[in-house]
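Below you'll find the structure, written out as structure tokens, and then a few comments.
Left out: one protein chain. Kept in place: all the others.
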Amino acid sequence: MPAEPTAPQPMFDTDELVINMGPQHPATHGVLRVVLKLDGEKVIDADVVIGYLHRGVEKLSEHRDYNQIVMLTDRLDYCASAAANLVYCEAVEKLLSLEVPRRARYLRTVLAELQRIASHLVWVGSHAMDIGAVTVFLYALRERELVLDLFEEFCGARMTYNAMRVGGLPQDIPPGWDKRVLAFCAVMDEKIAEYETLLTHNRIWLDRTRGVGVISGREAVAIGLSGPPLRASGVRRDVRKDEPYAAYSEFEFDVPLGANGDTYDRYLVRIEEFWQSTRIIRQAIEGLPEGPVLAKVPRMIKPPAGETYHANESPKGEIGFFIVSDGTSTRPYRCRVRPPSFCNLQALPRLVRGHLVADVVAVIGTIDIVLGEVDR
Amino acid sequence: MGEQLAFYALSALILGCAVIVITAPSAVYAILFLVLDFLFVAGLYVVLHAQFVAVIQVLVYAGGIVILYLFVVMLVNLKRPPEAQRDRRRRSRLGVALSAVVLVEFAAIALYGYVAPEAGPAGGGLSFSNVERVGWLLYTDYLVPFELASMLLLVAMIGAIVLARREL
Partner (left out) sequence: MIDLIVIPLLQIVFVLTGVLIVVMYLVLLERKIQAWVQVRFGPMRVGPHGILQPVADVLKLFVKEDITPVKADKWIYTAAPIIVLVPALIAFAVIPFGSSVSLFGKKISLAIADVNVGLLYIVAVASLGVYGIILGGWSSNSKYPLLASLRASAQLVSYEVAVTLTFVSVILSAGTLSMVGIVNAQYNSGVWFLFVQPVAFVIYMIGGLAETNRSPFDLPEAESELVGGFHTEYSGMRFALFFLAEYTNMIIVSSVATTLFFGGWLPPFPNLKALAFLYYVPSWIWFTLKTFLILYLFLWIRATLPRYRYDQLMRVGWKVLIPLALANIVVTGVVKVLLGR
């Protein structure tokens, strides 16, 4: 035991120090507030405070027609709007027991995978930037521009797409769009290799991410993680494989798994998902069938009474919609979102405990959250 | 002539800074004037043609040791503990006694211990031999004290690390 100093009380108690990170902070990816309890440099506990971006999406959707709600789902995960569009439309189609035309299902898959690439690009850029490699952010956004151009051609918007309707897609793809998508996939493959050169075997990157924010598979399942954080801990769960939706059952692709459940593994899993996404897009475009893109849907959508839960694999994790219809109205009785970011964020205190302050930023980046989804 | 002027000027500055060090209101000010003091002492070494020692004085003393003083002062709240002696007279009596002892020591050294400085070694002022000379001396005539001093520093370092290590 070191001798107790008899000097007067030191200026800094080496007991707990409580500091506040955010809601305005360059590294919290939005309006997230984390209250950290520190012992010197080590984090003892982290308290996450959310709600700064709550807009009442679920309540608003009780006062909107089923097709109008698609516009609201855009604004959940605004880095990957089409993913939320898709899962919502499919949930309503499940309620209606509606069959979506094959062409629409293929195109929906293409849009969802393009969205996965776009979301992962934002993730890799901001994660690398938080850890200090600023250049990767600029490169990633350069590629994201290409995706946004494709979406703009298709539905007219760069961010909140409103790209799907109950029953299919609002319009067919413009001529030549499919060729441009294939060209984009070729470019993307080159660029992913570039990001990997910059980061994957970089000594400093390895030091900053290996062993940081480790969570075991069992704990991950217990907390309710989903998506890449879950898969990086070794749990094989991907909604695209386990409960296929859109046209995923017709394509071949692998689901990357990690071994250690640390930040580096989550990085590797998401990078591998880039490769798999371009693979799926190529298969979908090359096998694109002819046909209508919208099923015969009544103008006023009035599903029969009942409730359903439908989940998809959004870029951030498992996104689900639970919709209750009372059978008499064109508006849902209840529309509840299961946001992947919200559930994944619960793991933050568990992940940062015992690490240093500089790691908190790395962990927030690796969980990959979007506050729009967390707060709804 | 120039050397004498420099010597007196530097000495005045050194003594002045030393007085400020003792009488400064805040500990940080005292330390800053101590640094200034050491820089002037380095100047004195330069006047004595000992450039190597001058630079080492700045490097080690002003640029190393006093930084540690600064760390300590900043991290520890230097307030007077309540049981400190408040009696001013006792402090000045102690001060006078100590100064008398020091004066007696100076007188003893001046009268009995004073040895005329030998003429500097041949070529002692040559610039290139300054560092070399110190090196030679350290590693031949004064090897044992040098090694002992480094042992002492090593022990101090290890002791500090052991004390600061937290038992987790």
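Order of writing sets the chain letters: A and B. Residues in each chain are counted from 1.
The rule is short, and it goes like this: contacts are C-beta pairs under 8 Å (C-beta built on N, C-alpha and C of every residue); 3 or more make two chains touch, one makes a residue touch a chain.
Just so we're clear, the structure is a prediction, and the values are computed from it rather than from any experiment.
When the missing chain is restored to the complex, the residue among A:V31, A:I131 or A:I281 that touches it is A:I131. When you scan A:D238, A:E318, A:D359 or A:E373 for touch with the missing chain, the hit is A:D359.
Contacts to the hidden chain, counted on chain B, fall at residues 26, 28, 32, 35, 51-52, 55-56, 58-59, 62-64, 67, 70-71, 74-75, 127-128, 130-131. Taking the whole complex into account, chain A touches the unshown chain at residues 12, 19, 21, 25-27, 41, 128, 130-135, 138-139, 142, 198-199, 202, 204-205, 207-208, 356-359, 361.
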